[in-house]
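With one protein chain held back, the other chains of the complex are shown just where they sit.
So that you can tell them apart, the chains are marked A, B and C in the order they are listed, and the count of residues begins at 1 in each.
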Amino acid sequence: MKAYSWFVLKRFAQMIVVIYVGVSTAFLITHLSPINPVDSMLSSITTRSNFSPEAIEEMRAALTDLYGVDKPLLEQYVNFWQRFLQGGDFGPSLLAFPTPAMTLVMRALPWTVLLLSTSVLITWFLGNLFGGLAGYFQNSRLLKVFGVASMGVQPIPYYIVAFLFLIFFGFVWPVLPISGAYAMDVQSGWNIDFILSVIQHAILPVTSLIVVGFGTWFLGMRALVSNIVNEDYVTYAELAGVPRRRIVFSYVMRNAAVPQLTALALVLGSIFSGTIITEQVYNYPGLGTLLVDAVNTGDNTTVLAVSTVAITAVAIAIFVVDLLHPLLDPRVRAS
Amino acid sequence: MTALLEVSHVSKHFVTGGRLSRSHIDAVVDANLSLSSDASEIFTIIGESGSGKTTLARMILGLEHPTSGDIRFEGKRNAERRTRAARRDFYRRVQPIFQNPFETFNPLKRVDRYLHASARTLFGARTASEAESVIDGALHKVGLSLREVAGRYAHELSGGQLQRVAIARALIPNPSLLIADEPVSMVDASLRMSIVTLLRDLRDEFGVSVIYITHDLATAYYISDRLVIMQKGYVVEMGPARPILDAPEHPYSRLLKDSVLSITDAGTDGLVSADRSESAAAWERVGTATLQEREDGRFVRL
Amino acid sequence: MLAVVRDLIRYNKEFTIGAVLVAIIVGFSCLSFFSPVDPTLVYLVPPERPPSTEYWFGTNSRGQDLFWQATFAIRNTLAFGLLVAVLSRIISLTVGLVAGYIGGWVDRVLMSINDVVVALPIFPILVLVYFVLRADLTTLKLAIVMACFGWPFDARLIRSIAVGLRHREFTHHAVFAGMSARKIMFEEHLPYVMPIVLSTAMANMIWSIGLSVTLAVLGFTDLNIPSIGTMLYWANNHSAMVVGTWWWIAVPVVLVVVTFVGLYLLAVSLNEYIDPRSRLRRMGGAALVSATSTLVAEGGAAPVPTLGADVRGEPEGRP
Partner (left out) sequence: MTENVLTVTSLKAYYRMAYFGVDREVRAVDDVTLSVRKNEVYGIAGESSSGKTTLIKTFASAIRPPLKIVGGSMTYHFENGDIDPYAAPKAKVDALRWSHLSYIMQGSMSLLNPVRRIRRTFEDFAFRPMGLPSSEFWGRVESHLQRLDLSPNVLSAYPHQLSGGMRQRVTIALATVCQPEFVIADEPTTALDVVVQKDVLAMIRDVQRQMGSSVVFVTHDMSVHANIADRIGIMYAGRLVEEGPTRTLLAAPRHPYTAHLVASLPRIGDTTPKVALEGRPPNLAEPPTGCRFHPRCPLAIEKCTTDVPPLEPVGLDHRSACWRSAEVRPLTRIGHQELEVAG
């Protein structure tokens, strides 16, 4: 298993580098702005009445720590990393003062992860399955219809598809809830009503993500399979009269799965962006909605917190997908 | 006697694989050979795949740099040819012939493109008509004419024809050394001999020396003056071609010769898998073995 | 060039549809130059009129004629997409070719940068950039930022082509034939690189327009420049769906969908056409008369690398 542990180590190092560079980029961007957020955020807090002085003091400390004009950039950078590594203590949010920004983010993250993981799993499997069949059985009319549909939908951005679904299920055929993650009258916790309500509310966002994601995998897999079909080991299996089902799945699809998994790691970043955009349309309480609300209220700490967590989450997700790679491709395992 | 080409103690060491899973390959180990500029000859390098024969050829052409030892063409090392002019001079003196004719020509471009480029930049033809006459001359040397080739794409010609065009293109600057890496392995057997004999005629009529790289002992026997047999990077036997091929001394050379199939063994039921024991034993000692000279001028690594 | 288009139209349905759609969009956006009205002014026409002979696309709650408004919107969006595509092609082409041709540690460094940038989620970063720059985030700056994040997918693709070309025998042949590096890159290698550059440029346009529309709809750009996104923003702002002015939303959505589908079909068919393999097959088509190219694939000593597999004909697949 030595090769596999080397592989994991290499991938882990890659993840750390991505997180470091990504989070540093976020830090640098926040310091591009001419206006200094310290006084703007403080003033908007102090105008609102009756907040405990300690909370205000805590915000002042955090803001001067991160954006203090008097401090050199390097020192702010070090403070920034100290705060990030202490579990992202960027100070209280403006949105829900005095709750810390990171708590808001941690509350929103699971919903994004739920949407992302379900839609990615479904689109990856269904898209590759039907794409593979379309690549192998090139004459089947049904699969050709899938092809045309994918070509029509695939280029349309996440927001537009989500918006169209919203209009359809909001006005034309209002049978699904079109906003929020669960019904108001349901008590959150591991009880049946809550879970059913969550599933019901998730249907629309997940479907919207699936409609956009499916086309990419379908067309990618179809092109890949139409090449693999000409590979020697497939022709040879056909010559040997190996049952068609075995050829399609264990020979064609199994070999196509390896590059498609690498492709998943490559596009995970943009799928994540798509997911949080779609959330916002259905004001699903994930990172997307939180980010937009934070921007609209000028809440520096929460915007920074969401960006850094988003970057870290995507890096970890890519690392997980990379770990699956050797399981699918023995050549990597044994190299 | 100024040496045309001197390869002294050249080794090439490859490191493949990523930072963590390294694998080391000794492609060529302590190769020595030299060609004189007085007499043109066909010097053959024989070896199976992975023997290092192609790596050695690429190093002589300057496409790869040796890890140790050096290669001097007319006294100058490849690394010293910094400027484009110096490299162009080298190209005027040394020309390659590649293995797959269909890969040697860009399938999307017309074939005579390369001929015109050589005529203009290497031969120094100034006008189009001068270039065309030089090209036509070179094509005649290989039994073709510009009329047959002008404006054609690679797939409109046969493998044999394309290889002849490649040789003609190499002859335009009148080089003194051709390096042909398996020039006939992709060409039909019946046409193969016409190209092999062409190489021999180039030596006799135009005084061009050829380094002929092949795994095919039969063609080597037919045209080589001297040859080298390589096993996994090591030169195991070197010297006059026919004596060595008639009676190879090194176990690996004997193994190669025994494995060669010939139409004369029709009906003799001689098809028994070759005995590798002796050659394997010799390979064990290859590290310590040294090249020992024999009376007939050959060297054997024992 | 005309023969190419004629060929494509005759044999490639996708190209025809794509070309027609894109032509409509480009034509429509050119109308903006003849627009009698300045798109940024409001309350020029009676608001909220449904599409009619007088106002073909109807009017919105801000008293603007949606037809002329739409011409400007699609023009600006297309221009933005083109700008980002061109900028990101420059970066991905340079990085890809440099990494591919020079190789060694340069290749490793560039590719590790590539892998890092590809792993960054672009939307939150763009929102962060907007949040920080707010008003002075001009379209040009946004285009540059997007280009800086849009190049990695294609840089790796271009690099793999460059690496492949560097090791091909005809490259060494060209070097020894005395061709200069510049001549080899632009004449020998460009036809192999162009298809990728073109098709990825279109894919990049689709990606950048999609993101710019999303940012605009959320109000995260300069809202008084008319674009598909800002149109939707104002429609949402005036809650067009509730009020019932559905055409205010339908116009930008239809326009952007038509643009994307058209661009996509164009990209797919153009890539297939310029792709050297299919060009060979077309040339092969003409050369099929000399069957040697077909039957060379028959076996014997001279297997034709790409042509053989193609010339055996379109795989009919398995019924």
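Throughout what follows, a contact is a pair of C-beta atoms (placed from the backbone, for glycine too) under 8 Å apart; a residue touches a chain by one contact, two chains touch by 3 or more.
A quick note: this is a predicted structure, and the numbers were derived from the prediction, not measured.
A.B. asks: Per the definition of touch given earlier, which of A:12, A:125 or A:233 contacts the omitted chain?
C.D. replies: Residue touching the absent chain, from the options given: A:233.
A.B. asks: For the chain not shown, which residue from B:78, B:106 or B:158 touches it across the whole complex?
C.D. replies: B:158
A.B. asks: Any idea which of B:264, B:277 or B:290 touches the chain not displayed?
C.D. replies: Candidates B:264, B:277 or B:290; residue touching the omitted chain: B:264.
A.B. asks: Of the listed residues A:53, A:189 or A:243, which contacts the missing chain in the full complex?
C.D. replies: Answer from the full complex: A:243 touches the omitted chain.
A.B. asks: Could I get the residues of subunit A that touch the absent chain, sorted low to high?
C.D. replies: 231-233, 235-243, 246, 250-251, 254-255, 258, 328-331, 334
A.B. asks: What residues on subunit B make contact with the chain left out of this view?
C.D. replies: 48-49, 158-161, 188-194, 196-197, 215, 217-219, 221-222, 242, 245-246, 255-267, 270-274, 276
Simple rule for what comes next: only the chains that are shown with their structure count from here on.
A.B. asks: Taking all protein C-alpha atoms shown, work out their mean, then name the chain whose own C-alpha mean is nearest to it.
C.D. replies: C
A.B. asks: Hey, which chain ends up farthest from subunit B, C-alpha centres compared?
C.D. replies: Measuring from the centre of subunit B, the most distant chain centre belongs to A.
A.B. asks: Rounded to the nearest whole Å, what is the centre-to-centre distance of subunit A and subunit B, using the mean of the C-alpha atoms as each centre?
C.D. replies: The mean C-alpha positions of subunit A and subunit B differ by 56 Å.
A.B. asks: Using the touch definition from the top, list the residues of subunit B that touch subunit C in their complex.
C.D. replies: 61, 63, 84, 88, 91, 95-96, 98-109, 114, 117-118, 120-122, 153, 155-156, 158-159, 166, 169-170, 185-189, 192
A.B. asks: Under the stated contact criterion, what part of subunit C meets subunit B in this complex?
C.D. replies: 168-170, 172-180, 183, 187-188, 191-192, 276, 279-280, 283-284, 287, 290, 292-293, 296, 300-307
A.B. asks: Which of the residues in subunit A end up touching subunit C in this complex?
C.D. replies: Spelled out, the residues of subunit A in touch with subunit C are 14, 17-18, 21-22, 25-26, 29-30, 32-33, 136-139, 151-152, 154-160, 163-164, 167, 170-171, 226, 229-230, 244, 266, 268-270, 272-274, 276-277, 280, 287, 291-292, 295-296, 298, 300, 303-304, 306-307, 310-311, 314-315, 318.
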